[in-house]
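Only one protein chain is missing; all other protein chains are in place.
Right, subunit A next:
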Amino acid sequence: MQKAFEIQKNVRDNAKTFQTYLTDLQTWETEMKRKEAALNGDFVKDLPPVRSKIKRERPVEVKKKTEKRISASDYQAWEKFDVEKACEEVDMAEIGPVSLDSKKSEKDKLEKLREEAQYEKERGNAFVKEEKWDEAIKCYNRAIELIQNDAIYYANRGLCYLKKDSLHQAVADCTAALNIDPTYVKALQRRATARERLGSLRAATADLNEVLALEPRNAAAKKQLEAIKIRMGTKGSKSKSSPITEGNNYPQKTPKIVELDNKAVLDKTTPVKTALEKWKTGEGEDINVMKPVKKPPHLRSKRALKTITIEEIPLGKKLSEKPATRMKIIEIDNQAQGDSNNNDNKTKEETKVSEKTNYKIGDGDSNILECMKIKEGKIKDKVDNGDSNITEESLKIKDEKVKDKVGDGTTEKEISIRDLVPPVNSVQFMAEWKNLKGKISARSKYLSIIEPTKITSIFENALESDVLSEILQILSQDMEMFSNKTVTAYLKGLVRVKRFSALAMFLSTSDKQCLNKLLEHCKNVEKCAEEDILDLKNKFEL
């Protein structure tokens, strides 16, 4: 009896599996039809030679390989050996096959991948509508596998995880999406929801604030934010100091001021000393005091020297009459790190301060060697950065007009940008670039004053991959800034830098995402020619 049941069950099971198989078959059919429809365009493949011809071709190849080698003892030949040329040949060999590569198949492949990914996404979206989260996640996984740099796929998968209550995964996916596209509002909102449910309310408010910054009228975000604030209770007010808003403020730099003392002041007697002190600290006067800063040579700025104009300020009695005049001195470089390789490039020039103004005082308790008070006359010469003691090299002295405007940190930054000079060589560029570290707008401004055609001559062969990736980042973040000279011109300039092919190999995926964005921009906004885009893509090994 039991056997009969078992057989029955077996038969039923088999019928069931067969039925599911048939439905599978149906999906296979539609799938295959779609795949077939997608199959068109020519297919380029590297094929080995026809078998019967192999023998004839082989000896030729062997001959090619035996290149003339200079024997170690052949000194005459070595003397004539042109290292530069040999290096160049190696470089060209590197570039050669890349540019000759079958461009067409590469492009086609990418397009096909994109199409496939898009299809997967659509399938995923359909599953989302049916609330089949696991299936949808599978689809998005495939889409991401095909195309890694599309924020939408990550954000959508994030949503599925969110719905499945896999909150940590949801946060990770939204973060991935935001890394690709920081202005993706949906991803921000989803991350906020996930974080809220995870209990990290502050992070959630930060996300929502970001959303509101991007879309001030986003009602859902507002509502959510309020709800969170209520949950946070008194802490709600603290949301302003969330990490993101903090991060937006660049560390403020207090201008360093060097006091320039006057010999005449030193001669004054003790009762006057309090006045001297006062004068030194600039008390009672509307002036900033410059103080000397001591830095070891390797930390000093390697930037190009600049002519600074120092205005006359009447001192002494006249000071009281003209209290408003003062010198504003701003240092931009307070963390400049010199590249030890470039030390020999330092221009050794003496500080030349016009005789009238150069009075020295020895200060008793410190090792400040020179304190100068700019009194009369002008310092017109270049301030030296090789001089061992004074650090005026890092100072920028502003004229009066500017100084009056200077009220807060932001205008100060602006001014420092306005003072930028286009570099002539890579050393100058690197120094300034490091100076501007962390100041994205300043960097983009700096980049924008560089003539794209000169990029090759500036860098020669000293462009490093990290700098390249920073440049790309800057370019992609502020594309409007370069609208005059066009992003395309910059990219073209960059690829002409020597040994660029080697640099291209070190591009990270995030750099490539940047590049894709830039090229998109070149294509759509700057109307760059298709061949140029393709060429750039090749050079960047995209």
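Heads up, the rule we're going with is that a residue touches a chain if its C-beta (ideal position, glycine included) is under 8 Å from a C-beta of that chain, and two chains touch if they have at least 3 such contacts; residues count from 1.
The rule is short, and it goes like this: contacts and distances are computed from a predicted model.
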item	value
Protein name, per the UniProt record, of whichever chain is missing from view ("ER membrane protein complex subunit 3", "Uu.00g131020.m01.CDS01", "WD repeat-containing protein 92" or "UDP-N-acetylglucosamine transferase subunit ALG13")	"WD repeat-containing protein 92"
Touch criterion as defined above, residue of A:N10, A:T309, A:T453 or A:S508 at the omitted chain	A:N10
Options A:R51, A:K85, A:K129 or A:R217, residue touching the unrepresented chain	A:R51
Of A:Q26, A:N461, A:S483 or A:S508, the one touching the omitted chain in the full complex	A:Q26
Where the missing chain touches subunit A, by residue	3, 6-7, 10, 13-14, 17-18, 21-22, 24-26, 28-29, 31-33, 35-36, 39-43, 45, 47-53
